[in-house]
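Only a single protein chain was left out; the remaining protein chains are all shown in position.
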Amino acid sequence: MNETPLIPAGVKRCSKWQFSLWMAAVTAVLLWGVYAMFLIWYKGLNQTNMNNAYGFALWIWADLAVIALGGGAFFSGFLTYIIGKKELKNIINFAVIIGFICYSSALLILAIDIGQPLRGWFIFWHANVHSMLTEVAFCLSCYFAVLTIEFIPLILENPKIDKVPFFHHLGHNMHGIMAIFAATGVFLSFFHQGSLGGVAGVLFGRPFAFREHIFIWPFTFFLFTWSAAACGPCFTILVTWITEKITRKKLVKDSVIQLFAKISGWMIITYIIAKTIDTLYWAFVTAPGLGFKLMDFYASPTYNIGLLFTEIVLCGFVPGLILITKRGRENSFSLMTAVILAVIGVCINRWVMVLQVMAVPVLSFNEWYTYMPSWQEIATTVLPVAYGLIVISLAYRYLPVFPQEKELNPID
Amino acid sequence: MKVARRSFLSLSLGVAAGVTLSPLPWKLMDDISIWTQNWPWTPVPEDGEISYAQSICTLCPGGCGINVRKINNRPVKIEGLKEHPLNKGGLCPLGMSGLQYLYGPSRIQSPLKRVGKRGSGNWKKITWKEALADVSEKLYDLRVSGRPQALACIASTDRGTVPKLIARFLTAYGSPNFIRASTAFDSLEQAIYLTQGQQGTPGIDIENADFILSFGTGILDGWGGASRMCNLYGKHNSTKKIIQIEPRLSDTAVCATEWIGINPGTEAALALGLAHVIIKESLYNKDFVEYVSFGFDDWTDEDGTVHEGFAKLAGSYPPDKVSQITGISKTKIVSLARKFARASKPIALAGRGQGSVPGSIDECLAIHSLNALVGNINRTGGVSVIPGPDYAKWPEVKMDVAASKGMQQPRIDGAGGKQFPNTQFLLNRLPEIINSAKGESPVQALLVADANPLYTLPDTAATKKAFNRIPFIVSFSSYMDETSAMADYILPNHSYLERYQDVPTPAGLARPLIGLAKPVINPVYDTKHVGDSFIQIAKSLGGFIENAFPWDNYEAFLKESLDDQWDELNNKGFIENKYDDLPAPLAYSFNTVSSKFEFYPTLRNNPKNKDVDVLPAFTPVPIEGDFQKFPLVLIPYDSIRLAGNYIANSPFMTKTIDDTVLKQQTVLVEINPITAKKLGLCEKDKAVLITPKGKADVKIHLYEGIMPGVLALPRGLGHTAYSKYLADKGVNVNDLIGPIKDPSSGHDMAWGIRARLTKA
Amino acid sequence: MSQTDQHQPVSTKAMPGANETPAANSTGWIIFLFFMIGFVGSLLAGWILFPELLYSKKNQPIDFNHAIHLDQVDDGCESCHFFREDGTFAGMPGLDSCIDCHEEAQTDNPEEIKFVEEYVTQGIEVPWLNYSKQPDCVFFPHSAHVIGADMSCETCHGDIGNSEHTRVYEQNKLTGYSRDIWGHNIARLGKHKQGEPAPMKMNDCAKCHKKETGHKGACFQCHK
Partner (left out) sequence: MKEKNNHTKRFGMVIDLDKCTGCGSCMVACYAENNVPFRVDETNKLDSLSWLVVHKITNGKPYPNTEICYLPMPCMQCDGIGKHGHSPCVSVCPAVATDYDHETGIVSQIYTRCFGCRYCMAACPYHARKFNWWDPVWPADMKKYLSPNVSPRMRGVVEKCSFCFHRYQQAKDKAFYEKREELYEDEYQTACAEACPTGAITFGDLNNKNHAVYKLKKDPRAFRLLERLHTNPKVYYLTSKSWVRRAGDNYLANEEPGKIKQEMVHGH
């Protein structure tokens, strides 16, 4: 009776020994991060290299970046359940797992990032509805709950769990109503992704981030949501590709990837055009109105104009154009190049919207602020990566994540 | 089993429902919220009744009025006293942070006796009884051995009843060696004495002057009472002209009407150059020069020898020559001379920075001569002399044989002797004399009260060496300063907020103003007023010494000294004399040989000291070091945010210091970008600064406001004692600069030293 | 709905063919009983035991009779709990207020004798426990309320002036606050009883401010 295997039927997994070794390595990294995390909780934020000029730093960037990259989850849900692209069902499980990892990491990082972690819940208890951060916190938590609900049925599909009738039925029923949660997730995501854009955009004391008129609302909100929707799928594709490389198996059919990539390509193109319009208006109208030349914002060796070029052209237009052309998509090299560029692009965008905002001197007698993260900050930023690897490894090994795996990799 | 499981589930549901409907979770959530807001390690200051106690700040000689806010009699904040005529409610950062001196970690909390090696920091707590008995015994033994003159005492000032009491003790004991630290006011005092024949503190009526020609005097960097000068600046910054002449853009220069960069050490040449223009263009005050001055023109003495007069001396400093020496353009010299002479109340000021180094008498005389040229002497808005406070007479000290024998010995520091007859104290010479003495040190016992010579004297290494030769050192300091750290006994004084002390007219003030510092709190630690310590030592020494102190304690002594002024001082805190009390213009007779203002200071004609010219001709003040080996010049600078005197910085003051002055443990040396470029140095680079006296690790601060070729370091850093909030931060400039003896006064006149800077 | 959906099929699947109708009936009761045990038990625990555990009890150092004193003085509460000239409120009177009458014991009341012997003669201030003590972050101006808004002391402190004995001081073990701040009604439901001290949490202040001034007030009005 207890002979049910842990590993889903019909698929092959690596040996226990191999798996344990891999897990041990990743866990070691995880523990390093956990140690740093406790150090920060115990000793306080003096363990970081943040300062009064750099109130937001690596972690907030990591937060924004993982949330953008986790955008594949809500967007695939949107496409699958609302637009009806049924093909994407073959990748949505993975997208949800990635999203789950990203959002749980974001919440963890936020809990490390605040000076009084035990008071963190004040953001809900004493919420200020005008603050972008409040909106973000609420939507983030709610969406994380949604992602958890979306993840649970998949966990329940593990052969051993599935054997328990209660869980079997629970999983079955949850699958049935998943469209509702997907829709909720999309709704929440639109909000919090947008609010994250607002986090920097509303800072009218920071000319680098501040946007005027329609460029603050709805444009900033739109840009963040759109870029997450555009680049999130790229990250899903990238992680799928890496998983395939590591497992040395084809896990998702090309047609699915192609479809996902094509939609993503068009999203990137539309996003980057909008972003360009925003940038031009900001550079030629908003900033000069506040007494800044565009180049004032790029006058540091670290933050030079190349960054803007990289973000918009190299990591915006280039991947967008590759992905909307059939030939670009079908060539696996150019596809992966485009996907990686898009992922970098959105990370750069989040980076400048957090760190460059802080670095640019606003008072004429201030200098460019520099900041190098401490090892504790790096360790705690690596922590979610290790955690993500563990979750993906466990999920891949024990859960039927890829519906097409059996078909693509028949066991002899 | 199924029933049990369901029952359990049901029970849990019941508990959940019950708990939800009870106040428990909600109340607990609220309490946890409160708990996370009240960390037990965040102090909760006790609340209570607010009261104010007025006193006078004695952290510097400025004599500002303070108002101490107290909660339940516990001082919580020091503020400026609005009613005080000098600071009028404002207060400098030193005075503002006074409470940190009351409770600070560097306070000495009970009498201490050294155990272990000197300076090792090992102390034993002892009782006052033991401490006083031990010190008395040592002093008794020294006296019995027939050398009472080998007892010396160092204090920061000789003004006020406390130093007077100490000096009285030394007299009764039989030692002439009461020595106090010298400042720039001593040179000025001597210049005034030489030209005007009047003894007393210089009164410089900045209040009423309209044109201040400052030869590097840091009038806004802490000179002459920081709060007083700031207050005046704030009130008159648009009407008074301030011309600041120095090679570095100091805070005074920043605020001045005009800043003129000058080659360091050439101030006297500029003064003579200005005199040249003023005389040549007949811009001087003819009434003053003609009727009440002597030695302006050449004159013939009784022997028929023709002496050169001041006009002729100035004549040899034409603008182009002076321009070459000073680096100031000819036109600027001429226009400056005209502006100075045409102003209605112009004052020329000598003494660099806060005035902690006396400086050259020649320079001082040359600059003071400018005041005489415009006749701005002894009148409102000019320079005058303020006599010392008028204490009630104490019974004369009756000396026994030992005492009178001791008192007939020459002073150890050589002040008032044949070589330097016009000088009262020469603390800067003490280390050299002790170090060069053959055999035993001439000082066998040293008492240090309200002074920290191991930090404030130039050439710290030599001072330390000298102190190591003194067998017995007693410190009366309230703080574990460098000198206390080297002492054998520490008999800690009350802090300035816990004691009575009279405050004589602050140096530089042109009208008498005495204040009374009063205790605003009962002594926090087991300390004793330094006056009481001396009285008790005197009493235990017995005999004539005891008889010289018929007072029970310092308070009784003070009351008797202040006599009829006591009540007013005790109530109001200060007694102010008005300007009306100043002598009328020119009505003042000078006490010189000629009874006139002597441009040619006859008193300076000292056959015992052939190094000295009577007229203040300009000879560059030599500084130590060889030009080839040390191509740069290092000058110290003063900052109002740094206490460079025997009171060291408070943690709050140190907190205000810019990161271009101190970065972590390292001080930044100011250097002009042009010079730095030549040396291949960039901002924040690490470097080693080497002078003939020592070397120090520094960092580079590129500063456009300093003359190329000149380096500047702040005074007041580089402490080795006190607490970790002060020690090991930067370098003490006195480690790097040695004293240079002024040939005519014996005072230290070093304004800098040659230096070399290499990239580390 | 989900119960029928899920549990019925599960039970039939797990125990095929079993018919437990009579047992199920009694089981239902048992299950309900357990629910009630849990429900009532936790209600009792939450409402009665919890407050007992949450607060530690202390007695005042001296049992003070307000009523007697109020009879003797002219200015009511303010005779002892007065305003200083700078507008601050003196709060608990110090020994110097008491010493005029109590330099020596006036009665043979053991509490008074204790007061005189242990405090007055030795010059030690009585460590009174303050029922209304606000945390350090709070600025409470008595003058604004008592003088500015003409409120009576009773409004917040209850009828303490007529009390003959001091109450037990209850201290919240978690927060260290006096129980009076939260209010003696652990549920904080309804209005507090006339004559009893009013709860003094921020919400209570805000409620009254909203009612009296039209707005809750800015943070800095009451915080420091």
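Should a chain be cited, it is by its letter among A, B and C, assigned in written order, with residues numbered from 1 in that chain.
Simple rule for what comes next: contacts are C-beta pairs under 8 Å (C-beta built on N, C-alpha and C of every residue); 3 or more make two chains touch, one makes a residue touch a chain.
Because the structure is a prediction, the values reported are computed rather than measured.
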item	value
Touching partners, among the displayed chains, of the absent chain	A, B, C
Option from B:20, B:37 or B:157 whose C-beta touches the chain left out	B:37
Residue of B:376, B:592, B:672 or B:691 touching the missing chain in the full complex	B:672
Per the touch definition above, residue among A:122, A:187 or A:281 touching the missing chain	A:122
Residue of B:100, B:527 or B:732 touching the missing chain in the full complex	B:100
Interface with the undisplayed chain - residues on chain A	44-46, 50-56, 113-117, 119-120, 122-123, 125-128, 130-134, 137, 199, 202-207, 210, 288-293, 296, 357-358, 362-366, 369
Hidden partner interface residues of chain C, rising order	83, 85-88, 135-137, 139, 141, 143-144, 147-148, 218-221, 223-224
Positions on chain B where the hidden chain makes contact	37-39, 41-48, 69, 71, 74-80, 87, 89-93, 96-97, 99-100, 102-105, 107, 220, 226-227, 230-231, 233-235, 237-238, 249, 251, 254-255, 259-261, 524, 640-641, 650-660, 662-665, 672-674, 704-708, 723-725
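Heads up, the rule we're going with is that only the chains that are shown with their structure count from here on.
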item	value
Maximum centroid distance from chain A, chain identifier (CA atoms)	B
Pair joined by more contacting C-beta pairs (A-B or B-C)	B-C
Chain A and chain C, separation of their C-alpha mean positions in angstrom	49
For chain A paired with chain B, centre-to-centre distance based on mean C-alpha positions, whole Å	63
Distance between the centres, which are taken as Cα means, of chain C and chain B, whole angstrom	58
Multi-chain contact sites of chain A, meaning residues that touch two or more partners	none
Sequence positions of chain B contacting 2 or more other chains	37
Chain B - residues contacting chain A, complex	33, 36-37
Chain B-touching residues of chain A, taken from the complex the two chains share	116, 118-119, 122, 125
Sites on chain B touched by chain C in the complex	3, 6-8, 10-19, 21-24, 27-28, 30-32, 34-35, 37-38, 42, 44-45, 49-50
